[in-house]
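Apart from one protein chain that is not included, each protein chain of the complex appears where it belongs.
Showing subunit A:
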Amino acid sequence: MPNIIGKRKLFLSISGALIALSLVFLAVFGLRAGIDFSAGSMLTIAFDTTPQLSELNAELDNLGYGTAIVQETGTEDFMIRLPAITDGEKNSLKAGLTAALGNLTERSFETVDPVIASQTSRVALIAVALAALGILLYLTYAFRRMPKPMHYGVVAVAAVLHDVLAVLGIFALLAAIFGLEINLVFIIGILAVIGYSVNNTVVIFDRIRENKLRGVAPTFEGVVNRSVGETLIRSINTSLTTIIVVLALMLFVGATIQNLAVVMLIGIIVGTYDSVFVAPAILVIWDNLDRRRLGGRVTA
């Protein structure tokens, strides 16, 4: 049985560093809000003869859309992010691009008003808060026969927040490199990560509950360490099968669902890490703190 809990300082330090780094990335690069959060228009077009990205950028500049952000989708489509434009403006833009770069087809067009954008941001925050509350309440209920049921709920939620923060930070870094913007699909990804992360954590907590009730080890630390070890292969295997399908999504479906796949991929890795190495460790640390406060006379 690997002594994972025994090395908790190391793993907590890694997590701490990860969180610190994420905060730095968020502060330095920030998250570029897509039109779902900042209002604006997104036009996706495909040319009969695909031009160079630089040609398209130059032509957009020519037409007075110098601030437009262009992203290639991998299927020879271009996603052009613009300030909010009307249908009329869109048509003259298309006409201008056609004149310069040849025939094009409009693949999709999306316009978001500031009212909607600010509401979407607010609702996204509410969603994360509600999900956390739901998890906290359910786990406290599910672990009600344990000596400190709240611990499990609180630690699971802390693990979720850890994952969300790490995903945001790493995404900020990737976004800065690859020019990704956050959109509604990104939020779906974050919530999927929450679901996944908590799922993973609960399986391990469940084993802790079982092992504790069976009294497999004299100390709580021993119980937790054994539980983590017993579920280790399951944790890795489930992550692997999920990573397999996420990679399939990422490689084949392309830009539209890219944010979901990227967020899920980071989330699965970070979520698995913290479920195995961090969340159970925090349970032990918290338990030890309580014990010390009570004068060290409470047994497992």
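In this text, a contact is a pair of C-beta atoms (placed from the backbone, for glycine too) under 8 Å apart; a residue touches a chain by one contact, two chains touch by 3 or more; residues count from 1.
One rule holds for everything that comes next: contacts and distances are computed from a predicted model.
Pick, from "Dihydroxyacetone kinase subunit DhaL", "Protein translocase subunit SecD", "D-alanyl carrier protein" or "ArsR family transcriptional regulator", the protein name that UniProt gives for the chain of this complex that is not shown.
The chain we cannot see is, by its UniProt record, "Protein translocase subunit SecD".
Among A:R144, A:R234 or A:R292, exactly one should touch the missing chain; which is it?
In the complete complex, the chain left out is touched by residue A:R234.
Pick out which of A:A17, A:V123 or A:L289 touches the chain that's been left out of the picture.
For the chain that is not drawn, the touching residue is A:V123.
Tell me which residue among A:S22, A:S38, A:Q71 or A:T242 touches the hidden chain in the full complex.
Checking each option in A:S22, A:S38, A:Q71 or A:T242, the one touching the absent chain turns out to be A:T242.
Which residue, A:E59, A:E72 or A:D206, contacts the hidden chain when the whole complex is considered?
Considering the complete complex, A:D206 is the one touching the chain left out.
Over the whole complex, note the residues of subunit A touching the chain we left out.
Residues touching the hidden chain, for subunit A, are 36, 44, 75, 77, 86-88, 91, 105-113, 115-116, 119-120, 123-124, 126-127, 130-131, 134-135, 138-139, 142, 156, 184-185, 187-188, 191-192, 194-196, 198-200, 202-203, 205-207, 209-210, 230-231, 233-234, 237-238, 240-246, 248-249, 251-254, 256-257, 260-261, 264.
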